[in-house]
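Would you mind keeping the following structure in view while I ask a few things?
Note that one protein chain is taken out, while the other chains of the complex remain in position.
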Amino acid sequence: MATVAFIGLGIMGAPMAANLVAAGHEVIGVNRSRPAVDRLVERGGRGGDSLAVAVAAADVVVTMLPDAPDVSGVALGEAGLYAAARPGTLHLDCSTIAPEVSRRLAEAGAARGLDVLDAPVSGGESGAVDGTLSIMVGGPADAVARARPLLEAMGKTVVHVGPAGAGQTVKAANQLIVAGTIQLVAEALVFLTAHGVDREAACRVLAGGLAGSAILDRKAAGMLAHDFTPGFRVDLHHKDLGIVTAAAREAGVPVPLGAHVAQLMAAVRARGHGDLDHTALLLLVEELAGHSPGHSDS
Amino acid sequence: MATVAFIGLGIMGAPMAANLVAAGHEVIGVNRSRPAVDRLVERGGRGGDSLAVAVAAADVVVTMLPDAPDVSGVALGEAGLYAAARPGTLHLDCSTIAPEVSRRLAEAGAARGLDVLDAPVSGGESGAVDGTLSIMVGGPADAVARARPLLEAMGKTVVHVGPAGAGQTVKAANQLIVAGTIQLVAEALVFLTAHGVDREAACRVLAGGLAGSAILDRKAAGMLAHDFTPGFRVDLHHKDLGIVTAAAREAGVPVPLGAHVAQLMAAVRARGHGDLDHTALLLLVEELAGHSPGHSDS
Amino acid sequence: MATVAFIGLGIMGAPMAANLVAAGHEVIGVNRSRPAVDRLVERGGRGGDSLAVAVAAADVVVTMLPDAPDVSGVALGEAGLYAAARPGTLHLDCSTIAPEVSRRLAEAGAARGLDVLDAPVSGGESGAVDGTLSIMVGGPADAVARARPLLEAMGKTVVHVGPAGAGQTVKAANQLIVAGTIQLVAEALVFLTAHGVDREAACRVLAGGLAGSAILDRKAAGMLAHDFTPGFRVDLHHKDLGIVTAAAREAGVPVPLGAHVAQLMAAVRARGHGDLDHTALLLLVEELAGHSPGHSDS
Partner (left out) sequence: MATVAFIGLGIMGAPMAANLVAAGHEVIGVNRSRPAVDRLVERGGRGGDSLAVAVAAADVVVTMLPDAPDVSGVALGEAGLYAAARPGTLHLDCSTIAPEVSRRLAEAGAARGLDVLDAPVSGGESGAVDGTLSIMVGGPADAVARARPLLEAMGKTVVHVGPAGAGQTVKAANQLIVAGTIQLVAEALVFLTAHGVDREAACRVLAGGLAGSAILDRKAAGMLAHDFTPGFRVDLHHKDLGIVTAAAREAGVPVPLGAHVAQLMAAVRARGHGDLDHTALLLLVEELAGHSPGHSDS
């Protein structure tokens, strides 16, 4: 069993850390605000006095942070992770950031004798709680082998997809598909509403055929109920679509539907819905279809 | 057990008819070309001498035809289904056609004392063979109750979604989602190729998270192998996207991603790929990304 | 000089008829509501007692009507144009309708010994008033030669573009470009607003370079002032974009940006702005950008 410093106990990080505790690891929680640490302690974890102390005590450091500047700040700062960690420490970054940032972190870590993996996750809060996340891992094979027991405590589908940054690349592709699928389901729902069809019945039959998807299975009920409690926030998905369109541009490949839905997500955010679940794309489609803002589907 | 005239023994119709035989029904096959009828006879069905004779002998008539003119021709012609059928006969139209055509057929059938249901299906050839289709049914509840044993012999998810035409409306929504999802997966694959990521590994992890879908489960392997044997042909999906965009226009609802992928499907067809599986959207995305036409991914 | 029955004295038709009067023709006005006829009489025209009487007295019949059913109704009805007109009469249809409807009218007219031309116009109300319309003419060359003096009384750029229906095809292309250009200008304006740039100065410099267009010249001021008095209504442009996307589909050519802006125009209409000028696409872009509905740019 490993000693794990877990940095970032938010909607996703908290249950992931709890699953590491449940798997028998010693987990030291580090978080900007204290209550999240206290809740981890209640679940059997420990509280870290400071990032540097927690990291120095750890075999493995997991980071689960909102954006690239957060991860870079934690990793590269003067009193940061890479300065404080003992050589041989494994850094498992589960944040979703640009592939090139992950590659830079891997180089910086290697220069200090650390193993660094990018290991972003998909599956949402429920997947984090249930330990059924998909985890897409980039980095050297031996580090992946070393990380696997921890990863399998947090996820069900753990796949090594390539060298440093490859995990982020696959996560970017994941975010393109997820946003697009939400939008397609939203268009279908508004289309069905306009034609007076029973949408719950329709969702059941759609889910059973070639239109079936994790979005229909896990998100359609919330969409039908107009419940946009995150889950995964529009602001973060907007950030991720910026990563994927930029990475596509760099690689010289068009992603027409991806770029299209990125514009729609930007519109959802511009309309003030950045804190809602990403399924709030439905609100935008309803507005485009002329439904009044106060419209209720329930 | 019912006596069923089954009209249209193509890629989908043949295995659906065979499943009705397997469920114990007496099935009279009618098809433009004879070999398909012979194959049904080998499976335990009967051959129909003519459409009129087959229909006159039947309790239930199933039609599984490519497009609205085919169905209207069979149903409304002078020696056609509605002229030949005994009052009380149930017409189960499993074709994918415009909702308004289904509504007109339902009226014409009712005028002759027939029960008419629109019951388009989703799930592809494999779903038809395995009897695991999703079937979206529109029409009166009592007729649906009467049809249910037959429908459940052909499909796993059978849902009554509303009055006449509602099945087609849901099928239109289904086709919007399916085309869009194929396109999203195609963009993701080309994006991953451009970044040098192991695409098979990536597909496994994508399928396990929120990006997961029936398309990833059933179609990604063929896409990776560049095997575009239909399955469901581009020509037919192009036709269906014409139905969904027209029906959205009539209802006054925008379907931005749906209309976008309809243009891309039109381009696949214009480039001469109408006879390939609809996953040939991948070919278009590869061409947009500058891959040479002879490019092989295997 | 010709005797002209002019059917349809709306925003466009009234000044076009007045220009025919000014050119010395005898013009008999026919309109659903009387005041428009009275205004033409004040300008030197005559009022028609009935369509049939007016047509029977005319050498040339001009129709300027909202949509295909209006034109077909007037032309093909029992007491309609083609029944009442003397053989040899020229029917000049300036309405914007589907090319195939124009082709059918040309055939029906020819069967009765009439010359039929499709001659839709572009240039808006100001072009109609000033007699500076662009007119795109489809039909036989001799009929175009015969019509030219009348067409040149109404427009500045009169071009024979091909056989029956070709005028409508070019008009469809025109409407695709016009809608798209309005949308591009709208996006540019919202982009400039968000960056705090002086938009009037920007429009001046944009109009002078490669971004220059008739839309920037004639419509930007109204857009900046949020004055959406038609001009050309959203409802009609929405209808026209239905024609162009359907005609593209029939011809097997994708029109990706055209189909995209058709969805946006549909959304403007769905949001209740069908009676505003088509530049109300700006309202939609502002809403997508999160500007409040009551937002004023003046």
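Per-chain numbering from 1; labels A, B and C assigned in written order.
Operating definition for what follows: a residue touches a chain if its C-beta (ideal position, glycine included) is under 8 Å from a C-beta of that chain, and two chains touch if they have at least 3 such contacts.
Computed from a prediction, not measured in an experiment: that's the story for all the values here.
Residue C:V161 is the one among C:I7, C:V161, C:M223 or C:L276 that touches the chain not shown.
Within the set B:G24, B:G113, B:G196 or B:G290, the residue that contacts the chain not displayed is B:G290. Only one of C:G8, C:G29, C:G48 or C:P254 touches the chain withheld from this view, namely C:P254. In the complete complex, the hidden chain is touched by one of C:T89, C:S102 or C:T169, namely C:T169. By the touch definition given at the top, chain B reaches the unshown chain through residues 256, 267, 269-272, 287-290. With the whole complex as reference, residues 242, 245, 248-249, 252-256, 259-260, 262-264, 266-267, 269-270 of chain A touch the missing chain. The chain not displayed touches chain C at residues 99, 121-124, 127, 133-136, 156-162, 166, 169-170, 172-174, 176-178, 180-181, 183-185, 187-188, 190-192, 194-198, 201-202, 204-215, 218, 244, 247-248, 251-258, 260-261, 264, 285, 288-290.
One rule holds for everything that comes next: only the chains that are shown with their structure count from here on.
Taking the CA centroid of chain B as reference, the farthest chain centroid is that of C. Comparing each chain's Cα centroid with the centroid of every protein Cα atom identifies chain B as the most central. Spacing of chain B relative to chain C, judged by their CA centroids, is 40 angstrom.
Chain centres here are Cα averages; for chain A and chain B they lie 36 Å apart. One simple way to say how far apart two chains are is to compare their mean CA positions; for chain A and chain C this gives 51 Å.
For chain A, the set of residues that touch two or more other chains comprises 256, 288-290.
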